Every structure is written in C-alpha cells, then in structure tokens.
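For this depiction, one protein chain was excluded, whereas all remaining protein chains were kept in their positions.
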Amino acid sequence: MKALRKMRPARGANLESVPVPTPGPIEVLVRVRAASICGTDLHIYGWDRWSASRINTPMTFGHEFCGYIEKVGSEVTSVKPGDFVSAEMHVNCGHCRPCRMGQPHVCQNVKIIGIDADGCFAEYLIIPIRNIWKIDPAIPERYAAILDPLGNAVHTVMAADVSVKSVAITGVGSIGLMAIPVARAAGAAKVFAVDVNPQKLELAKRVGADATFSAAQPEADGHSDRRTNGDGVDVLLEMSGSGQAIDSGLAMVRNGGVAALLGIPSDDVEINLAERIIFKGLTVLGINGRKMFETWYQTQSLVTSGRVDLTPIITHEMRFEDFEAAFALMKSGEAAKIVLHVD
Amino acid sequence: MKALRKMRPARGANLESVPVPTPGPIEVLVRVRAASICGTDLHIYGWDRWSASRINTPMTFGHEFCGYIEKVGSEVTSVKPGDFVSAEMHVNCGHCRPCRMGQPHVCQNVKIIGIDADGCFAEYLIIPIRNIWKIDPAIPERYAAILDPLGNAVHTVMAADVSVKSVAITGVGSIGLMAIPVARAAGAAKVFAVDVNPQKLELAKRVGADATFSAAQPEADGHSDRRTNGDGVDVLLEMSGSGQAIDSGLAMVRNGGVAALLGIPSDDVEINLAERIIFKGLTVLGINGRKMFETWYQTQSLVTSGRVDLTPIITHEMRFEDFEAAFALMKSGEAAKIVLHVD
Amino acid sequence: MKALRKMRPARGANLESVPVPTPGPIEVLVRVRAASICGTDLHIYGWDRWSASRINTPMTFGHEFCGYIEKVGSEVTSVKPGDFVSAEMHVNCGHCRPCRMGQPHVCQNVKIIGIDADGCFAEYLIIPIRNIWKIDPAIPERYAAILDPLGNAVHTVMAADVSVKSVAITGVGSIGLMAIPVARAAGAAKVFAVDVNPQKLELAKRVGADATFSAAQPEADGHSDRRTNGDGVDVLLEMSGSGQAIDSGLAMVRNGGVAALLGIPSDDVEINLAERIIFKGLTVLGINGRKMFETWYQTQSLVTSGRVDLTPIITHEMRFEDFEAAFALMKSGEAAKIVLHVD
Partner (left out) sequence: MKALRKMRPARGANLESVPVPTPGPIEVLVRVRAASICGTDLHIYGWDRWSASRINTPMTFGHEFCGYIEKVGSEVTSVKPGDFVSAEMHVNCGHCRPCRMGQPHVCQNVKIIGIDADGCFAEYLIIPIRNIWKIDPAIPERYAAILDPLGNAVHTVMAADVSVKSVAITGVGSIGLMAIPVARAAGAAKVFAVDVNPQKLELAKRVGADATFSAAQPEADGHSDRRTNGDGVDVLLEMSGSGQAIDSGLAMVRNGGVAALLGIPSDDVEINLAERIIFKGLTVLGINGRKMFETWYQTQSLVTSGRVDLTPIITHEMRFEDFEAAFALMKSGEAAKIVLHVD
C-alpha cells in the first residue's frame, strides 16, 4: 500500500510503498478514504523542535481521517467489514488513575496514532477496536474526515457550557472557526470572535459570529463591554495560544465566568493571576483532546442535524498524491481545512 | 467610642475618640467584642503601595470580628439587640450580573467594610442587615472573631471538592493552616502541606497534615509522587501567592485534577500553560471572599461540631489597646492569628 | 384605583375601588400596564379546594405582569420612577437555610404576591425592591407581562441542561409550549412533544418541535425510541402533572438521563421506582419557581435576542375590565396565554 512517511529526521516526507498491516485480536484494519492535515502534521512535515523531540522515524503520520472497516481481529464483535468509521487517535492506557476515573482523554500514558504509531496518511491503518467511532453513513466523507478537530471545538464549547450565555472566541484558525457554529448550536446567546487576521474575522462572520473584533486594536475589551452592557462575557474560548490573546481574553470575562483554554502557547505566559483569575473568581479549564466518547456523540449529532455546516471551513479538497502542494498551501496560511482524498 | 484609625496616608494608626454611629433603616449597630488582624490590616498599618492606592484617610480599619447587636434600623426584623453576630464584610451591590446570577461574592461593584468604609477596630460599627451573620452562641468569642479568614479556607476547600481525594496545600500561613483541618473534616483522604518555613510545617503536622514537604527542596513533587503512587494529587489548594509555589503546585496535580487559587501574587506569574494546565486538562478556580452565605453555614458547622479546632492557630490574644505590640508581632512572623479583645 | 378582588370565599371576583397603597422604605409602587392569567388564578377565581385552604379574603390576586415604577421607598436606589419592570413574586425570607445557601427560589418561608398578599390585577401594586426585575425597554408589554411563566419554562430547561441533547416534553399547555422554543434556543439537538390534545400538538410543531406524539397512543415510547435509535431521550421535561405522563415520560429517558418535573400532580403518583429511576440511574429534578435572578437574566436574553418568539403562545389580548370573558376563555381550554391590558 502507499503511505506518506517521514523517512528521516528532517523536513519533508515520502510516498512509500509498504506492506498492509495485520490487525491483532482486538484491533481492526481500516481502508482510508479521506484524511485532513492538522497543524501538528505541518510541524512534523517541517520538522520543528517539538517533532525532533517526539517523533521516531521512519513512521507514517496523519491522524484525521475516515474510512471503511476492511478486516477485524478475532475478538472484535462491535463492527464488521464495510462499516464507515473514524477513530479517536488518543489511545489511552486504561489503567492509570484518570483512565479509571472516567477521564481517559487525559490518560497519563497516552499514545497518539499518527505521532507515536503509524497514522492515517496511508491506504490502510490499524486501530484498536476501543478507539473506533462508527460514523452515521449520512455524513459525507469530506466532513467525516475532520471529526477529530471538530471534536476539539465541541469539547471546548461543551466543557465551558455556553447555553444561553455570551461567548468570546480568541483565535479563529480552523478550530476557532468551527467553534462558532458549534457554540451557536449548543445554545450560546451571543458569539464574538477576536483575531488579528481580518480575513479570518470575515469568515467568522460568515459562519455565524454576532460581532468580530480586531485583536490589533487595543479597544477589543471595550468592544465586548459595549456588546454586553459592560458586564463582560460569560465565557471565553481561547483558541490562539497567544499570550496577549489570553490576557485580553481573560480581561473580557465577567466576574464568576469561565475560560476554556485549547490553544497551546509555545512558551511560558505571564499572567496577572490576581486581577485576571483570583479576584474575579474565574473557572479556567484546560482542554485536551476529546472526551471518549461523549464528545464524539455530540460532534456527530451536530453534523447530522445540519446545525453545524462545515462547508465554509473546508477550503480545499485535493488528491492524496498532491500532498506537497497541500502542505505548501497549509503553510501559506491561505487554507483553513484541507481534505485529502485517498483511493 | 474608641476607634483605631488611619488619620493620614502614612505608617501607623491612632486610637481616636469618635461618635458612635447611627444605623439607617436597613442597618444595625454592633458592639464589637473581639477582632483579629488580617495580613491586609498589616499592609494598611504599614502603608504599602496597595494601601496608598485604595484607602481614603481618615478611616477606621479592621474586618474580622464578632460582637453583639446594639441597635437595629427601622426595617430590620431578622435580628434583635443582644444577638451574637459577625458579618460578611464584602458588601455586594445586589444588581450587577454576578450578584443576580447567584455569585454575589464576586460582585463587580463590591465595597469592603474596613477598607472602603469604617471597620471593626472600634467599640461599635455599622453593618447592613443583609451582611449580618448570626453566630451560634456555643462558639467562643476568640473563634467567632476569625470566621472571616476561616471562611476563606472553607470556601477554597469546598470549591475544590476534596471529598475522598488527595490534597496538597502550598503555603501554610494562617489560612493555609486552617485549610488543613477543614480539608480533613470535609472528607479529604490525604492532606499534604508544602512551605518554605519549617516551623509552619511543624504546625501543619500538628493540625492534621498527613505529610509535609519543604518547598526549598527541589524534590517536593517527587515526595508527593511517592505518596500518591506516582499519580499526583487530585487537588491543589494554593495559599502562598508565590509564583514558584504555583508552578510546583500545579506540577503536583494529576491529569484531570483541580487547583484552587486563593493566595494573591504581588506580580505577574509566568506559567507553562501547555504543560501545567492544558494538556493535563486541569480545572483552575480563582477563589475570592466567601460564598454568601453558603460558606458561612459550612464554617459555622465545622466549628460547632468540633471538627475544626482553631486553638493551635490562635497564637496570641491581647487587649485592643495593645494594638502596637500586636502589629509588631504580626510583622515579625511569629504569630499565626492574633485576637484583640475589645473592652 | 381599580383592583380585581376576591371579596369572599366563593367563586368569582369583583372589580373594586381601593386606595393606592404607599411603599415602605425598601419597597416600590408599580403602575401595572399588562397582566396575564395563570392556571393558579383560574383556581382562585373558581375557588377550588386548594384556594379555600390557602387564600384569605378579601385580597387582590394576579402575579404575572409588567408596569412602570411610580414611587420608590426612602432606601431604594437601584430603580427610579419611570423604569419598566416586572417582579419575582416569590418573596423569600432571606434567612432560612435555602435562602442563605443560594437557593432562595425554594425558601422555606416563601410568601407569594397575588396569593399571600395583594397582587397585580390592579392599577398599582407594592413590590419589595429586592424582587423587582428591570426589563429591557425593547421588550413589548405583551411579552413583558408573561416573563414569570416563561421563566418557569426557562428554569426547567436550564436545570435539565439540554445543550446538544434530545429532549421530550410531556404536556404542552402554555408553559410546555414555551419550553419548546426555549429548549431549542438553549441548544437542544431534538425536541419531541407529547400530549393528549391534537390541537396543542399542532401548536407544538408550529413553535419548533421536531416531532410530536399523541399520549393517547400506547406506542408513544416506541415513537421516541425510533427517533433516537432506540436509545431513549437524554432529557424529559414533565409539564403535565399527569401520573400516566410521568410514567411514560420516565420510560422514554435513557439510562443515565435527566427528568425535570414542573407539572404539579393533584394526587399521589404511583411510580415503579426500581425500573423507572433506580436501575436507570436517572437524575430527577423537582422544579419550583424561577432562580433569583439567574432565570430572569436568561429569560430576558432569550426574548430580546428574538430566539424565543412568544407570538403564537399569546392567543388573546383583552381589556382588564373584560376579566369575566377572559376567565371563561381560560376555563374553556381554547386559550393558551391571555394578556390583560390595564388602563
């Protein structure tokens, strides 16, 4: 089979021919139909410091996909060949304290398929049966390929509990953009988007933001204040990872409000804990991955009901073989979400 | 009446003679029996930068006390002269969004008696009836005088939910010390205390800590790891305000755990948000004041049932007139909690 | 002023001329503009067993209204004459345990204006300032008059937490009907309505139900099963008070789901606790009144944003003087919500 592999610790990747793997007793083999490129994949492709410290070559990367069950292990009873599936790529250990406390999404020994094991940029891949998510066949492949990042947005929105609340989203890259229709469908009263990029703010409006503010203007907080009668917003969804956005985002939240942090800062962040969190009595939530499998249920429900329309967020669809062009597009910042069709 | 007053924007305070104030229709006049010195009072006495920016002289300070109702306003029906009381000194506005959302403890327009209005270092003071807390007469005055700081400890412990969980407390000043028996009474499975001061760690053990670690030793995390089979603690109660303690405290918390922050850093704090909060899926709670009046109920219940013994924490009892010696003792760091008896 | 009063313990009511009352120091006088008739008012008018046991004549009834502040007491600072207002008519005592635990909506000593004190079927009425709710002037009087029952629907929906969940509503009288657009706006994934009355089910569809089931057909559960892939619904909102509806409603809820009970049964209800609640691990919530004032904020937000359209639910608007015709209409079952315009 064909697989897009990092062959050595350096920039780039190669389309290689490798044997189709065989599933163990509690694994399945999936034939990939579509995959999507995550920011993490761009880091692996470009080989940054983080990749160098984490990735062991050679390996096949990619972790956002959909496909069909091709073969099942001897102990597998819950799916059969032909089923349309995606997968939770965080493979939890099942016996650490978070795993057994009902929090497998923050397993202390997690392995990620596509980072710590061969991923989905290939014609076939192996998934432990516990991690398989059966997809409603009514969902088109282009959407099914991006349930993983959509799940990040859903997890963040649902953890913050936006029902009948005002919400500010800082950072409207692809997950921040997805969070807008998700928040609206989950019952948000108002959704404000903040970013430095005017084009993304334009797109934010298109997918349902009630108002957008440029983070470049120092009056961003003031804007949100006027929109909320000076109360501040009930909820912040931080999706930029920028220290400055985190500070001004926290400033926007009303006393007693909630901030959910998904964006990953590359460095330490300086925070005025007293003014921004303690005196205000904020609840700050670190968000990681997707809840297994509550988030997947919610995500699928939002897509099948049509309440979340992913069309404007998938800016490009390309052939798997054109991966070089796809990675270049991602790097340019022109693309929101690129789906690669494998076949 | 006698009142301890800041007469001018400078170090020190004067015992002055002033008229006994008259309560309005929805206020009461309280005859003070005992008051306690808070770290904030020490700042006001010494006149630091914060005091200079917040306090308008002349004024009477002090906000931890107990006493007896002397006189009630025309509209007051819920207490009568002779009732034994303390008071929530955070006077909330009653009409901002947090106030009307059931979160008056983070009122956006709060005024604090003893900071923004004349306080309890006096023979009498005025309290709005809504802020009065009737005290079970079974509670001795020395304890009744410190329900306010004890309430901070109770609020922090209860917000974090310690029932059948392992708990680390960073910083065992007077509130951190109180948090130890409070956490045990609230059901904590294990309580660890961390501080730089070996005497305070000794006292921590005496009031019920299962183990203590010196923050000076770099292996503090390691210690907690060994105590929790390498899992980390379920809950951090941060009561030091030290940036380093916050960092190592967050490191001790297991993935999916909770950190409640009460200690107030004097400067911005640098945090590795990705490793300390986001990937771990932590819940971080800013804690301010006391819940009105859930915290007061819980606080009183813990004292009257005898589950929280405040004796070891009240290191000194003195006459009100000896305030200068009391402030000197507080400053020296030798005292945990000093109760001043009025008349 | 004119006031609609129960003059004696018997059927009917009289439009009487009485003096305009004078507000005390912490009260306000409100000039009523519009009032609405609740099922409870119908009971008082018709003088059923409950009325006979609770109501002391002579008294003015009515508790759903809007109007303008006419006069304020000496201690009132948060409103001024001319402000557009409604009021929470449950006057909580402020010092029982639920009151001070942040649950004043279940005060153990509650008095209800319009039941235990003179109500809003009059040109003017007195309200304690703590109970006043300032209304966004953008809300038309016809809607402002029914914020109280709408608040019951909002309280039920928000307590059950419907965000991205499937919801069944049993009983679509006026509050059940209101709950449909409220649940949708709060993020419900699907809303099913169940009733015996086909006309109400028709109206339920018009205000946004995804599907409706006749409670008369024994297969109501089966219908909901098919609609939820056999899983049952996540949430039941019980608004009928009928024992049979409660039983079949609980049967519809999936294991681990939530049932919020607002409808008031007139008699004891037989429940198979083992099968309906215990083995399923259900959470059952008794719902009373409106949270003070979280529910009012949410209610106002839903109306001003236009997400909840009350137009189809207000079936009649009449002059206050035509109260006899209005009560007759209510009794006939032809009306959903009747608004009476005063002056």
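By written order: A, B and C. Residues from 1 in each chain.
By definition in this document, a residue touches a chain if its C-beta (ideal position, glycine included) is under 8 Å from a C-beta of that chain, and two chains touch if they have at least 3 such contacts.
Just so we're clear, the structure is a prediction, and the values are computed from it rather than from any experiment.
**Q** Could you tell which one of C:11, C:54, C:80 or C:97 touches the chain left off the display?
**A** Spelled out, the listed residue whose C-beta touches the missing chain is C:97.
**Q** Sort through B:161, B:247, B:275 or B:322 and give me the one touching the missing partner chain.
**A** B:161
**Q** Tell me which residue among A:80, A:95 or A:331 touches the hidden chain in the full complex.
**A** Result: among the candidates, A:95 touches the missing chain.
**Q** For chain C, which residues lie in contact with the unshown chain of the complex?
**A** 96-98, 101, 103, 105-108, 231, 246, 254-256, 261-262, 264-266, 268-274, 277-288
**Q** Contacts of chain A with the missing chain: which residues?
**A** 24-26, 74-75, 78, 94-95, 97, 100-102, 130, 291-294, 296-297
**Q** Name every residue on chain B in touch with the hidden partner chain.
**A** Spelled out for chain B, the touching residues are 154, 158, 161-164, 185-190, 298, 301-302, 305, 307.
Just so we're on the same page, only the chains that are shown with their structure count from here on.
**Q** In steps of 5 degrees, what rotation angle do you get fitting chain A onto chain B on the CA atoms?
**A** That pair's rotation angle lands at 180 degrees.
**Q** Find the geometric centre of each of chain A and chain C from their Cα atoms only, then give the gap between the two centres in Å, rounded to an integer.
**A** Result: the chain centres lie 41 Å from each other.
**Q** Multi-chain contacts in chain C: which residues touch at least two other chains?
**A** Residues of chain C touching two or more partner chains: there are none.
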